[in-house]
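The structure appears below as C-alpha cells.
Complex shown without one protein chain; remaining protein chains in place.
On to chain A.
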Amino acid sequence: MSEIVLDAVEVSRDFDVSKPWLQRVVSREPKRTLRAVDNVSFAISRGTTLSLVGESGCGKSTVARLAVGLYAPSGGEIRFEGQPLSAARAQAALRRRMNMIFQDPYASLNPRWRVRDIVAEPIRAFGLLTARDAITARVGELLTQVGLAPADGEKYPHEFSGGQRQRISIARALSSEPEFLVCDEPTSALDVSVQAQILNLMRDLQQRLGLTYLFISHNLAVVRHMSDRLGVMYLGRIVELGPGEDVFRTPRHPYTRLLLDAIPDLDMVGKSRTPVGGEVPSPIDPPSGCTFHPRCPLANDRCRREKPAHTKHGNVLVACHAVEEGRTA
C-alpha cells in the first residue's frame, strides 16, 4: 500500500451539551456530553479518496472538522503524514498542505469580499506569492482551472449561481497547493445536474494534481462515483469500512444493506422495497450494546448487551455480531 496521508487512530470527540452553569446548579442536573464521534479509525493513502456516508447527525461533519484540525479530538489521535495533527497545524508549511471545501456555497464565501480576494486569501496567508501581478495571474489560472474566467475575479459571490460558487470554493481550496482536501458534502446544496459537473471537476483535479480526499456525503450515488474506500457511519461509529466496490457489491452490515436498499433504482420500479425503519436514536443517550439494535432486523440479546468490535471479512472491516456469527444469510 502506498504512503498514508491522514491516519485516524481511535478518535473520539465529545461535545458539552449541558445547560448554562447557573441553571444546572439550580436544578441540580449533572453535566451532559454528546459523543459525536466514537472510536473512529481510518487511514487515507496518497492520491485516493475515502468517503464517509451516513444519515444526518451521525458525526460525518465532525470527522471532517477533526481531520483539518478545526476541532481537537477528545480521545485518540489524528496524524498527518505521521505527525500528530495538532503539531502539524502549528507549522504553516504543513497547514498549507490541507484545506477544506464546505457544504453550503452560499455561506462559505464572505459576501463582502471580491472573488479574487477570496481565492487569493490562502496565497496571502501563507505568503506563497507577494507580488501583486503574480497573485493576479495565479488567481486567474486557478479560476480557469475550475472552469471560470479570470475576469470573474472582479465580481462578488452573490453574482454567481450555486454551482459557480462551489467552483470558487474549490479554486480557493486549491490556491495554497494542498495535497489533502476535506470535502464536507460539497454537492448536497446543489441541483442534481450541477452535482455531476462539480464531482467530475473534483475527480479531474484529483487525477491531475494527485490530491487526496476525505469525502463526506449522505448520498450513496455520489459516493460510489468518487470513492476508493468507503466508510459507513452510524451514531458516531464506523460500522463498515472497506474498498468502495466491495462494500457496494456485497454489503455486510445490516445498516449498509438498508442504506443500499433505499437507493432509488430504475430496475426496481414498481417493486416494493424495505424502507429504513425507525429514527436515528439520540446520541446524547445512545442505545446499549450495538447502537443500531433498535432498528436492526437481525438483533438478538447479545446485540443489546455487547458493543460489537470490528472484524475483518475479506478486505472489509465490519462491526456487527450477526456478521461475525454468520447469522446474516
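List of remarks:
Just so we're on the same page, a contact is a pair of C-beta atoms (placed from the backbone, for glycine too) under 8 Å apart; a residue touches a chain by one contact, two chains touch by 3 or more; residues count from 1.
To be clear about the criterion, contacts and distances are computed from a predicted model.
According to UniProt, the chain absent from the figure is "ABC transporter permease", selected among "ABC transporter permease", "Helix-turn-helix transcriptional regulator", "Mg-protoporphyrin IX chelatase" or "Acyl-CoA dehydrogenase".
The omitted chain makes contact with just one of the residues A:A125, A:V192, A:I284 or A:A309: A:A125. From the set A:A8, A:V53 or A:V68, the residue in touch with the chain omitted from the display is A:V68, counting the whole complex.
Per the touch definition above, the residue from A:E55, A:D104, A:D228 or A:D261 contacting the chain not shown is A:D104. The residue touching the chain not shown here, chosen from A:A92, A:A137, A:I263 or A:A309, is A:A92.
Against the chain not displayed here, chain A makes contact via residues 65, 68-70, 89, 92, 95-96, 98-100, 102-104, 107-113, 121-122, 125-126, 169, 172, 176.
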